[in-house]
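With one protein chain withheld, the remaining protein chains of the complex are depicted in position.
On to subunit A.
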Amino acid sequence: MIQHVLAENGETAKLLADDPIWLVLIKVVGIFAFLVVMTLFMINWERKVVARMQHRPGPNRVGPNGWLQSLADGLKLAFKEDIRPVLADKWVFFLAPVISCIPAFLAFSVIPLAGEVNLFGQQTALQLVDLPVGVLVVLACSSLGVYGIVLSGWASGSPYPLLGALRSAAQVISYEIAMGLSIVAVIMFTGSMSTGDIVNAQASTVLGAFPGWFGFLLFPSFVIYVVSMVGETNRAPFDLPEAESELVGGFHTEYSSLKFALFFLAEYVNMVTVSALATTLFLGGYKAPWSGEFMNTGWWGLLWFIIKTLAFLFLFIWLRGTLPRLRYDQFMKLGWKVLVPTSLVWIMAVAVIRTGAIQELSTAQRLIALGVIVGLVLLVSFLLPDKKVQDTKGVPLAGSGFPVPPLDLVVPKAAPKRKVKVANLPKETAAVTTGKEAE
């Protein structure tokens, strides 16, 4: 069993506690700038990668190699006409994009970008704040961000946005449960909800050389988190609230100009935030893939953090370029019938493993525990209903699975052919006439 030495929790919080106010302000501005630049970069990167996947060049006109395209688009958006529909609810329509944007930025305040660094003569961690309940901040912010989507859909006063908003409300509530449950296993292993402590707990290596990241140790949690983070951010293949083939633009159909830009910004900032949280929780945060001091202290952390986050962001793009959109009921089934039960079972397993590791069980006790688990699995497998027996009276199926007509099918009689003499055919007339012929 993996013997995890619990690190002294709360180290990062102590390091951050004596930050002077000007340093806090610098960090705030820095995080804001980081997120905005990441958004501009992501839009371009996404267009380029998707273009490459589809064998076309992608944006390549504005700026060096087209990398300023998103900046130009953003500036253009600001000068567009701001339209408010007549039926829209004035205040809520105005507030919705703001509500969706603020929590997106706020959530990033608990993400550790690097460990202990020297910033303008101050020893500090590259993280705005390390709360004892840090992971909950991200969940709370994502649950507030949905209000922006839901209210925009309602306030627009038109059916497509409303449908998008309804889908979004159901979607985010469902997937937030799966996301929260996937985080629980990490918290149980760390013994703390603070993001700084979670990164420190992953610093050691297991089995000699492998990094002790929770992505390996808690692989099911990792998979569930990655699936639900795509669902939380409304990205393909789970982009049902803005399904452009069904709902025009979904919740932001009626938005234009800067308000639309805010929605766009919020979506990409959310993507960066959930990717950064995935890095923090499951890929060792700002730690290098090996233990020891080499390239693993100070500002090197920022490099590792950005590389890992970009890997997740690439996954987002890859998914969008590869998978078709899910149907709504399939999507809900995946969340409630697959992700949530799997999470619950996995958390129970983790609890058993943790209890075993902490209490130093003897071999006999471990074998008994193993036996109980195997027995439970067997019991569940017996309780599962058998697969339905194929009914033999059914239509014979060819190899492809499509029903084929029975061999004794009576072919319906064709209608008798009418013979029409050419002379009796109706005279062809021009589609557009001068109008004089009718007189």
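Rule of thumb we're sticking to: contacts are C-beta pairs under 8 Å (C-beta built on N, C-alpha and C of every residue); 3 or more make two chains touch, one makes a residue touch a chain; residues count from 1.
Rule of thumb we're sticking to: contacts and distances are computed from a predicted model.
Of the names listed as "Imidazole glycerol phosphate synthase subunit HisH", "ABC transporter permease subunit", "NADH-quinone oxidoreductase subunit J" or "Peptide/nickel transport system ATP-binding protein", the one that matches the UniProt record for the absent chain is "NADH-quinone oxidoreductase subunit J". Touching the missing chain, out of A:V50, A:A72 or A:L131, is residue A:L131.
Across A:M193, A:V272 or A:I347, the single residue that touches the chain missing here is A:M193. Panel shows subunit A; residues 10, 13-14, 16-17, 19, 21, 24-25, 28, 89, 92, 109, 128-133, 136-137, 139-140, 143-144, 146-147, 150-151, 153-154, 157, 162, 165-166, 169-170, 172-173, 176, 191, 193, 394-395, 403-406, 409-410, 412, 418, 425-427, 429, 432-433, 435, 437-438 of it touch the chain omitted from the view.
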